[in-house]
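Note that one protein chain is taken out, while the other chains of the complex remain in position.
The first chain written gets the first letter, and so on, giving A, B and C; residue counts start at 1 in each chain.
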Amino acid sequence: MDKQIILKNVDFIYQPDLPSEKQALTNVSLEIENGEFMAIVGKTGSGKSTLVQMINGLLKPTLGEVTVGDIKINNQTNNHNLSELRQKVGMIFQFPEKQLFEDTVLKDVAFGPINFGDDEPTAKTKAIKALSIVGVSKKLYDRSPFELSGGQMRRVAIAGTIACEPQILILDEPTVGLDPNGKNEILKIIHQLNEKGVTIIMVTHDMDVVAQNANRVVVMNKGRVSSDSTPRELFANPELIANNSLALPDSVQIYYDLVHDGIQLSQIPLTANEVVEQITQKRSGVK
Amino acid sequence: MDPIIKVSNLSFQYDDEDASKILDDISFQCEKGEYVSLIGKNGSGKSTIAKLIDGLLAPQTGTIKINDIGLSSHENDREMRKSIGLVFQNPDDQFVGATVASDVAFGLENRAVPREIMKSKVEVALKKVGMWDFRNEMPSSLSGGQKQRVAIAGAIVLDPQILILDEATSMLDPLATKQIHEVVNKLNQKQNMTILSITHDINVTAKSDRILALNDSKIIFDGKPSVFFQKHELIANMDLELPFSEKLRQKFIDTGYDISDQYMDDEEISQWISKLF
Amino acid sequence: PLSIKGLTYIAILMAIEIVLNKFQFQTSYLEIGFGFIAVAFIAWWFGPFWSTIVAILVDVLTSIINGYGFFIGFTFSGIIAALIFSFAFYNQGKVSWLRVIVAVVLITLIVNIGLNTLWISVMAHTSFFYYLPLRLVKNIIMIPIQIIILYILMNNKTIQHFKPNVFK
Partner (left out) sequence: MLLRGVKPILWLIIFTVLIQILFGHGGTVYFHLWFISITSLGIINAMMIFVRLLLIIIIATILTITTSPSMIALGVETILVPLKWIKVPTETIGMMVSIALQFIPTLIDELDDIMNAQRARGVDFGKGKLIKRAQSLVSLIIPLFISSFRHAEHLADAMEARGYSDEVKRSHYQLVAWTKLDWIALLFMILLTVVVVLVRS
């Protein structure tokens, strides 16, 4: 398999040699393959955000090395040679609508491609493509992004990153503050990109999102990787979940309620559908 | 007994936006000690209602009465605000004081409450939200959930009869959200405080006494959560999601199970499943 | 008198000024902050009285926060800059290129190159002309950047949209 991202013994210290020095990552090693959908969970301050910022060079490891494709980043890497990396690794921050600044939606989405060296017509084409992926209608292209609703602004901001055509997309809590519909729409977009081969790395608190989307979940605790497994394997360890102040998804909660009542399902269900399926299965087994 | 909040035929539109009405002939009321959830899409006018009730905006037509006192002149606004505490969405937008304690005291300072009384009231309020240990911290050093708890303390320090939460947990993680709702539930149950919680998180509405659903500038539902959750079409039209237990119940029905036609919460539904075996 | 919104806007602009004064490009030795943008907005929306007050406050606060000593000369410089901006922008609906250029050039010549160089030489007991050449060069380089940024910001529709809310 194609190892796309490799973190090797990465340490990161904020403000080294100052009284405010803070070790954010300790000996983190991870390998991420092409096309994965990985979720990163953990308490606030567990190092999740620091970890993802390592991958597109916004932060450089104090010790160790990060490799993305054939680009290596360590503490010797020059800040100004990261353009190629940043194009490859798109990053969508919490409340990404905060980055909007251009007069029109189209110009704002084309901003990234232009910075990465595209000429204006090419950037425009990419912007239009990205806007159609996120479902922003043509009518809005020439509007100011600030006239849009919260959900639409969020989509425009996400299009701004997608337009750079990244191979890896990092998202830090992309759905916070949206209503349920807006949230589902955004998750659908992310899923579609993943199906087209884009590697997704998503920081989130929402375990339902983890259960229903990710094929792999990493739990961060005090700057270390404390677990790296499939969501189902993670949910089989309720103690680990509780220790990291995480919540069980509703379907998993039902599973444990049933265990409590002496009913053991064959597998931990990740969706409402799976709950019903397994109960049906179990009942036919009983009979 | 008269309702504590009485809204009659309220209409409102912002003058600078395109002229559509944000609220159109809305009437509802809340009884003392009730926990009411006000839900609706983003931009459906939920926050406008909060501001109107608190007198931060003036209604164009209709009346709002708090404890049977109408909102009309500016003086009344101040009088009315004494009985209402308001907590907003963004934790960063509510801090005035440089420490947690002095921020909580802000509302008391505005009413020229003597310092000794202030000190004891601040202590009581901070203890209620579990933030007394943080009294000397700078607000900027707190987490989002802690900030919102301080904001609640800042509101309840004035002993309001009504607490309005304007999407107070929409920017928080699930754990912090849970903690905030625990605090709010306690205020509702132990002190009989009337709660008006504005939200688009349907899961947190399950524990409230009543749901008011706002759509297209009108109230389209006013009743018990268990009744509301069964109105699947209505919920879908409002861009909301069904609570998990209701989704599950629907799945059971679709698969041909003989399940109650009433809403059940997570606990009830897992009990029902247990009985299948 | 000021509305509550007026008060919070001035306070936030003051915070922006302090933050942007500190903000400098890491790679550049041209140590000029961008706090002037906030000064321009206070002058534009609130006029000479409040911009003078803010100039004094920011100077006092900055010297406390950053740990440089306080020197009354720089406070005076801040006031003059605030007054020049007020003279150029206050009560203007739309701010033209001409007004931005005049204001920035005047402030650069009178305040940054003239007065501030003088204060530095007074503080350090050295001749005015030791510092002049270096300061002249770096301030003149900054003029076009300042003009462009100020014009774009003051003519940004979204930012302008907030303006009517300032007075109520």
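Rule of thumb we're sticking to: a residue touches a chain if its C-beta (ideal position, glycine included) is under 8 Å from a C-beta of that chain, and two chains touch if they have at least 3 such contacts.
All values reported here derive from a predicted model rather than from experimental measurement.
Omitted chain: which shown chains does it touch?
A, B, C
Which one, B:G107, B:G144, B:P225 or B:P243, makes contact with the chain that was left out?
Of these options, the touching residue for the absent chain is B:G107.
Of B:F95, B:F134, B:F244 or B:Y263, which residue touches the hidden chain?
Considering all chains, including the one not shown, the answer is B:F95.
Using the definition of touch stated at the top, determine which of B:I5, B:V122 or B:L165 touches the missing chain.
Touching the chain that is not displayed is residue B:V122.
Quick one: say which of A:G35, A:G64 or A:G160 touches the chain that got left out.
A:G160
Tell me where the left-out chain touches chain A, residue by residue.
Residues of chain A in contact with the hidden chain: 18-19, 53, 56, 58, 80, 83, 86-87, 90-91, 93-94, 96, 98-101, 111-112, 114-116, 146, 160-161, 164.
In the complete complex, the non-displayed chain touches which residues of chain B?
Per the touch rule, chain B residues meeting the hidden chain are 51, 54, 56, 78, 81-82, 84, 86, 88, 90, 92-99, 101-102, 105-115, 118-119, 122, 138-140, 154-155, 158.
In the full complex, which bits of chain C touch the chain not displayed? Write them out.
1-5, 7-16, 18-20, 23, 25-29, 31, 34, 37, 41, 53-54, 57, 60-61, 63-70, 120, 124-126, 130-131, 144-145, 148-149, 152-153, 156, 158-159, 162, 165
Following the convention adopted for this analysis, only the chains that are shown with their structure count from here on.
Which chain pair racks up the highest number of C-beta contacts?
A-B
Which integer distance in Å separates the CA centroid of chain B from that of chain C?
Centres of chain B and chain C (C-alpha means) sit 42 Å apart.
So how far apart, in whole Å, are chain A and chain C when each is placed at the average of its C-alpha atoms?
40
What positions in chain B touch 2 or more of the other chains?
Expected reply: no residues.
Scan chain C for residues touching two or more other chains and write them down.
none
Please give the residue numbers of chain A that touch chain C in the complex, ascending.
Within the complex, chain A touches chain C at residues 103, 144, 146.
Can you name the residues of chain B that touch chain A in the complex?
So the residues of chain B touching chain A come out as 41-43, 143, 170-171, 173-175, 178, 200-202, 239-241, 244-245, 247-248, 251-252, 255, 257, 266-267, 269-271, 273-274, 276-277.
Spell out the part of chain C that touches chain A in their complex, as residue ranges.
Its residues touching chain A are 156-158, 161.
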